[in-house]
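All protein chains but one are shown at their positions in the complex.
In this document, chain identifiers A and B correspond to the written order of the chains, with residue numbering beginning at 1 in each.
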Amino acid sequence: MAAALSGVLAYLGLGVLGLIGAPRTFSLLALLGGTVSFALWTPGFPEVLVGGLPWGVALAGDPWAVGLWALALVLHATLLIHARARRDAFHPLTTVLIGTCLAGSLSRDLFNLYVLMDLSSLLALVLIASGRRVRAVWAGLQYLVLTEVGLTLYLFGLGLVYARLGTLSVSALAGQGPNLSDPALAAGVGLLLAGTAVKTGVFLLGLWLPQAHGQAPTEVSVLLSGIVVKIGVVALARLSEAFPVGTVLLLLGIVTGFGGLLYALWERDLKVFLGFHTVSQLGYMLMGLGLGAGTGALLYVVAHGLFKGLLFLAAGEAVERVGRREITSLAGQLSLPVAVGLGVGACAIAGLPPLAGFAAKGLLAQGAPAWAKALFYALGLGTAASFSKLIPLFRPKEGGLVGGLPVLAAAVLGLGLGGTVLVSGLLNLRAWGEAFLIVAAGYGTYLGLRRIHPRLPRWGFDWAVVSLLVGAVGVAGLVTLGWL
Amino acid sequence: MEGLAAVALAIALAGLGFWNLIVRRNLIWKLLGLNVAASGAILFLVALAHRPGARPPIVGLGPGPSADPLPHALVLTAIVIDFATLALALVYVIFLTEHRHTQDVERLERDEERGWPQP
Partner (left out) sequence: MRVLAALSLLVLMGLLALGVSGVFPRPALPPMDEVAAEWGAKNVVAAIVLGVRLWDTLFEILVYAMTMVGVKLGLRLLRWEHAIPPIRETPLLRRSADLLLGPIVVFALYVAVSGHLGPGGGFPAGAILGTALLLLALAKGVERLSAEIHEPSLEWAEYGAIVAILAVAGGLLLVGRRGSGYLIAANVLIALEVGIGAWVVLHRFASSRGEV
């Protein structure tokens, strides 16, 4: 416990010191300190109340914390290599943001999670807006306002739950065996779920996500999709541990998965397209949580952080070098390392063996009932179909800057190989054949859908707020009425 | 009883704030609406901490049961967070005003669709 706490404190303190001077050195020191602390406290520690009874903040080094720490440290190392030239406050703010995420993965206290989610969105806004482009600032501002609406709802829910049960620690709440037929608890839990869903970027509640992730500078997109969104997933996992809300999460997961996919299929802007895919991949994680497959969801969180980080890194490099954002206008313009990075990421997200996506999808599908398996396959098929759009990009022009791409590519491959070997039942021909079949079918679907150009509704600022409120009220109302 | 009145006020503030956040076209009005709603959440927590006939949570300050101190402590954090959000958001509103000469959300959205032409 002491090792983990001092690791987080080192991250925060060294990040702040970097604001005075020598930002890269302090960032590197923070990474080293974090790694040492991680090595000291794995494989985990039992729950402790920091600050003691009766109101202390509960922290635990459970599998979620281990997975997220590993993910955060790998991403931090990548960014340190990649963003060597970035000046101003990028490195210190990144260090503090990663420290916040490390603390969030340890936290098992509802209010602590609120503070950390809020700090991470404030830091993310500063980082998004550091690109100094009007569209980035505008996307970031919408992001902040929507998240803040969600977190206000979260605070209301927290008040109700605390007033009823008198505790904020996840384990203590679960220990009281909360019953959602109690109206105070039901309304409170519904609002907590809705608020966290907004912060996570669940479809129809968190419509800020694709634009904010798409318009941010390259390294910031990596950070946002790789780890900041995952804080919300961790919070949802904690909520599902404390309260019986599996069905709600399952429903949210299905809506998110297919909603994000629908928009991604026809999106032309490369980075916004990846942002919509972050939404659709959240569907897998939420469905995993809803089905009670915690390990599968966790593996998916880590795998998604790695391969989406790789995709955003490569896509950002391409967009910055060429100066155009549309997928069609980027064809044939990419350098070799960028094209390879993009290719590895695309294969991983489509679930081709033996990359990280394959192992994670395999583990998720193993415990699932038949209908859920069908949903997973449909999502995978859609993902493959929408990523088929990128095929013209894989004709590289010449060599170019490599940066941090190999770190993430190696991590994707390593996690994939490790997962494929360790998860039982993935080393057989049938699983591999299925994966290739889904991708092939996805490509066929892409060829069929290419001629269709539907006009999907675009969501302005006001509509995003209204849809957020309607979604939140819907979730809370369903929980209160006891239909789920 | 006074606790329940405060709770009702908090709920009303949330409704009022969110309503302004949605219907106003000016960004600053929207942010103020959001802040009012967030104040509603803060008041909600404090009002729920109240017990009938309770004293402030300071040792030795009169007889009777004390109000629940934990929500008071949480609210301190929440106030700082609301303040921080408002400050940061307003800075970026100034940025948008400088670059686009407008704080009107509908005009900003129209500009966004047209790819941000020079104002």
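Keep this in mind: contacts are C-beta pairs under 8 Å (C-beta built on N, C-alpha and C of every residue); 3 or more make two chains touch, one makes a residue touch a chain.
Note that this is a predicted model, so its numbers are computed, not measured.
For the chain missing from the display, the contacting residue among A:R24, A:R135 or A:R164 is A:R164, taking the whole complex into account. In the complete complex, the hidden chain is touched by one of A:F38, A:W69, A:Y143 or A:F156, namely A:F156.
Touching the omitted chain from chain A are residues 2, 5-6, 9, 12-13, 16-17, 19-20, 50-57, 59, 88-89, 93, 96, 100, 103, 111-112, 115-116, 118-119, 122-123, 125-126, 129-130, 132, 156, 160, 163-166, 182-188, 190-191, 462-463, 465-466, 469-470, 472-473, 476-477, 480. Across the interface with the omitted chain, chain B contributes residues 4, 7-8, 11-12, 14-15, 18-19, 22-23, 44, 48, 51, 56-60, 65-66, 68-70, 72-74, 76-77, 80-81, 83-85, 87-88, 91-92, 94-95, 98.
In this section, only the chains that are shown with their structure count from here on.
Within the complex, the chain B residues that touch chain A are 14, 18, 21-22, 27, 30-31, 34, 37-38, 40-42, 44-45, 48, 70-71, 73-74, 77-78, 81, 84-85, 88-89, 92-93, 95-96, 99-100, 105-106, 108-109, 112-113, 116. Across the interface of their complex, chain B is touched by residues 55, 111, 115, 118, 122, 125-126, 129, 134-135, 137-138, 140-141, 144-145, 148-149, 152, 155-156, 158-160, 162-163, 168, 458, 460-462, 465-466, 469 of chain A.
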